[in-house]
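One protein chain omitted, others in place.
Chain IDs A and B follow the sequence of writing; residue 1 opens each chain.
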Amino acid sequence: MSENIPVESEFKKIIEALLFASDSPMSLQQLQAVFPELETPRKQEIQTVIDAICSDYQTSAIELHQVASGWRFQVKAEQASWVARLFAQKPPKYSRALLETIAIIAYQQPVTRGDIEEIRGVSVSTNMISTLLDREWVKVDGHKEVPGRPALYVTTKQFLDYFNLASLEDMPALQELEVLAIAGEMAI
Amino acid sequence: MSENIPVESEFKKIIEALLFASDSPMSLQQLQAVFPELETPRKQEIQTVIDAICSDYQTSAIELHQVASGWRFQVKAEQASWVARLFAQKPPKYSRALLETIAIIAYQQPVTRGDIEEIRGVSVSTNMISTLLDREWVKVDGHKEVPGRPALYVTTKQFLDYFNLASLEDMPALQELEVLAIAGEMAI
Partner (left out) sequence: MSSQLPIKEEIPFRAIVDGKPYEELPKDLYIPPEALDIVLETFEGPLDLLLYLIRKQNLDILNIPILKITQQYMEYISIVGELKLELAAEYLLMAALLAEIKSRLLLPRKAEQIEGDEDDPRAVLIRRLQEYERIKNAAEALDELPRMERDITLATIDTSIVEVQRPKAEVQFKDIVFALQGVLKRADQLSHHVITKEPLSVKDRMNHIMLSLQSQSRVLFTALFTLEEGRAGVVVSFLAILELSKAEMIEITQVEPFAELSISAKTLRKEMLV
């Protein structure tokens, strides 16, 4: 950081203001890019300041939270029920079909539509895939080199952001498959 | 305030959370109205907590500020130039919700906010409407003669100009949209 940059605490205030002002989560790169070329702070410096802000808000009603595409301020879970009272409308619910489809994509990616159908045992409607594409929860990432070259779907950062996750590793663990050993005396 | 209400500091967190969660400034009445009938805090109690929050944020990048319609958190003047740099970087992306709102106004005009909410199935924020009014894509064209006389929204000439349409008739017909949706091609 050059000498032109404001003193430490002021630098923290700038980062804090940017995080509050931004419509979407901000990554370290995005925060870096706000500064003029010669005054660009190092990522480590920004990270240090972010850690300090996190602890500043420990006793407050909001928190600085990391999701896949960066950092965002959000209301703490303890206050969620009060905040919900502000909004008259009920939040959207998702169908089981949609949740199962997105779960398959998230856990088994990259997958083709055929893979999803194989696991769910039913056909997957075009609507379902386009809903997920529209929401930007999934995207096409290449094609499988088999006849018909079907699209391979993967989840996006927006999907993780929506479910408040920083990475795919933060998803609930998939249960282990029990070892299958069919014995001759299996019940009929 | 009845004894059922959370302890002082928790009450402060609730008010703080509500002010952060709301899209628009909140008056003491509006804050009061969030609480269940038997637990409604007195205005004076809310005011005391607001004063406390104001002083909490003295050293931060944002402040709790009173405007005509109530209290809101806003970025401090000292950090405004940095936020300006952030905003200048890239054009914002309109949310799906906003695009849905303009689409409904374009296809169903004149419509009230209630009509839009009914079609979308979720609430339409004041922010969303004012973004569209600011952009001069929609305007108020009279009021519906029902209780409350809600504003009727229509699209403007600027809207047509922006999308290079000579008239509303140039928009794809809804039936065409359905066909296109089924075909999965959106080369409009």
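Methods note: a residue touches a chain if its C-beta (ideal position, glycine included) is under 8 Å from a C-beta of that chain, and two chains touch if they have at least 3 such contacts.
In this text, all values refer to a predicted model and were calculated from it rather than measured experimentally.
Interface with the hidden chain, as seen from subunit A, comprises residues 20-21, 62, 72-75, 77, 80, 83, 85-88, 90-100, 102-104, 106-107, 119-123, 127, 131, 134, 161-165, 171-172, 174-175, 177-178, 180-182, 184, 186-188.
Touching residues on subunit B toward the chain that is not drawn are 17, 20-23, 25-26, 30, 33-34, 36-37, 62, 65, 72-75, 77, 80, 83-84, 87-88, 90-94, 96, 99-100, 102-104, 106-108, 118-121, 135, 162-165, 171-172, 174, 177-178, 180-181, 186, 188.
Going forward, only the chains that are shown with their structure count from here on.
If you average the Cα atoms of subunit A and of subunit B, the two centres end up 24 Å apart. Of all the residues in subunit B, the ones that touch subunit A in their complex are 12-14, 16-18, 20-22, 34, 56, 60-62, 73, 75-76, 78-79, 82-83, 85-87, 89, 92, 96, 117, 121-123, 181-182, 184.
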